[in-house]
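Complex shown without one protein chain; remaining protein chains in place.
Going in written order, the chains are labelled A and B, and every chain counts its residues from 1.
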Amino acid sequence: MPLVKAPAPQTPAAPAFPDRASVLAAIESLDPSERRAAAWASRAYADGIDIIAHRLAVESDAAVVEAMILNLVAIGSPKAAAVLAPLLRSGSAARRFAAAEALRDLGPDALPMFDALIRDEDPQVRIMAAEVARGQLGGAAAQTLERLLPDEDHVNTACAFIDVLAEIGSAGTAPVLRHFADRHAGNAYVRFAVDTALARLPAA
Amino acid sequence: MMEDNVTPLRPGTAKRLLVIDDSAIVRAYYRQALEPAGYAVEEAFNGLEALEKALTTPFDLAIVDVNMPKMDGLSFVRRMRATEEIACLPVLMTSTLDRDSDIAAARAAGVNLYVVKPIAEDELRRFTHIMTGAETP
Partner (left out) sequence: MRVTGATKTVPTAVTDDEFRKFCDFIYRRTGMSFGDSKRYFIEPRLLERVAETESSGVQSYLSLLRFDATGRELEVIVNALTVNETYFYREEHQFACLTRSILPDLVKRKRPGEPVRIWSLPCSTGEEPYSLAIWLLEHWSEVDRWDIQILASDIDTRVLERAREGIFDARSVNRLPKAVLGRYFQPMLDDRWRILDTLRGSIDFSRVNVSDRGQMAAFRDIDVIFCRNMLIYFDDVSRREAAESMFHCLRPGGFICLGHSESMSRFSSLFDVRRFEDAIVYQRPFT
C-alpha cells in the first residue's frame, strides 16, 4: 500500500527570537512570515503593543495584519484600543472593519475610545464606531447610541445606529426610535428600519 | 443549504437576485420591496459569502453595498469580474458615499449602476426591472 506514515511532527523550532532586539528586527523583515512570527513573539514583552503598533501603521500583507490585530486583542488594554482606533479612518474597508471588530472584541477596554469615536466629526467614522458597539449587550454603549441618535443629522449614520440598536437595545430603546421615525416621516427607509428594529427589541 | 429563504412567486420565470449587505435590516428592506414584485431574493452578509453563493447558484443581478467586513463591495466586484464563471453578472451598487471619486472607483471596478443610499422602494424596483430585463409584473 502506497500510504506512508508521516514522520512525527518535528518539535517546533526553538523560538527564533532570543530577545527584544531580535523581535524588533524581525517585525521590519522583508519576509512576511518573519513579521508574523514577530507579531506573535511581541506578546511576551511589556511594550508588545508598541512593537506591533509601529509596524501595523504601514503593514500591507493581509495575513500579517490579521496576526497583529489578533495579538493586540489578546494583549488587550485601553492602549491596544488606542492603536486600533485610527484604523477606523483607513481607506480600506477591510481594515476599517477589522479594527472595529477588534475594538469590539476588546470589550470594556475599548469603551473610552468608543465614546470619543462615536462623536467624531466624520460621519463615516461614526458609522464604524457604531460597529464597535455591536455585541456589547445591554451596556453603556447602547445608552450612548440612544443619547446621540436624536441629534444625528446624517441619515445614513443614524441608520447605522438604528441597525446596531436593533441588536443591543433594550425595551427602553423603543421611544427613542419612534421619536426618530416621527421626525423623518418622509423617509421610507427610516420608517422600515425603525419598524424592523422595534420588532427585534426585547419586549418591555 | 441556502435555498431555504428563496420563494419565487412565479416558479421558473422569477429572476434571481443576490442582495449583499452586512446590515440585516437593509437586506430585509430589499427583500420586502422585491419579493412581492416576483423576484427570488438570496442574501449574503459580505463579499466573501456572496462569492461563495454566486459560485454555487446562478443569479441575474447582484445588489451590492460598498462598506462591508472581510470583503467590501468594490473588492467583491473586482474579484467577480475576474472569475470566469461569474464574470458577467450585472451589478447594482448602493452606497452611502456620494463623491465623484467614489463613483469613478465603482465604475472602474466594473459596477453597472451606482445608487446613493437610502433608496426608495419604487426606485429600487425600477432599477431592478431594467437591469434584469424582467417584464413588469
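Going forward, contacts are C-beta pairs under 8 Å (C-beta built on N, C-alpha and C of every residue); 3 or more make two chains touch, one makes a residue touch a chain.
Note that the structure is predicted; figures quoted are calculated from it, not measured.
Give the labels of the shown chains that the missing chain contacts, considering the complete complex.
Its contacts among the visible chains are A, B.
Of the listed residues A:D105, A:E146 or A:D163, which contacts the missing chain in the full complex?
Of the listed residues, the one touching the omitted chain is A:D105.
Touching the hidden chain in the complete assembly: which of B:L55, B:A104 or B:I130 does that?
B:L55
For a quick check of understanding: of A:A25, A:A62, A:A116 or A:A140, which residue touches the chain that isn't displayed?
A:A62
Please identify, in ascending order, the residues of subunit A that touch the omitted chain?
That gives, for subunit A, the contact residues 1-13, 33, 36, 40, 62-63, 66-67, 70, 73, 94, 105.
So that we can see where the missing chain sits, which residues of subunit B does it touch?
The missing chain touches subunit B at positions 1, 45-46, 48-49, 51-52, 55-56, 70-71, 85.
Assume only the chains that are shown with their structure count from here on.
Please tell me the distance, in whole Å, between the geometric centres of subunit A and subunit B computed from their C-alpha atoms.
Result: the chain centres lie 26 Å from each other.
In their shared complex, at which residues does subunit B touch subunit A?
My answer: residues 23-26, 28-29, 32, 66-75, 96-97, 117-121.
Can you name the residues of subunit A that touch subunit B in the complex?
Subunit A residues touching subunit B: 92-94, 96-98, 100-101, 124, 127, 155-156, 159-160, 162-163, 166, 187-190, 192-193, 196-197.
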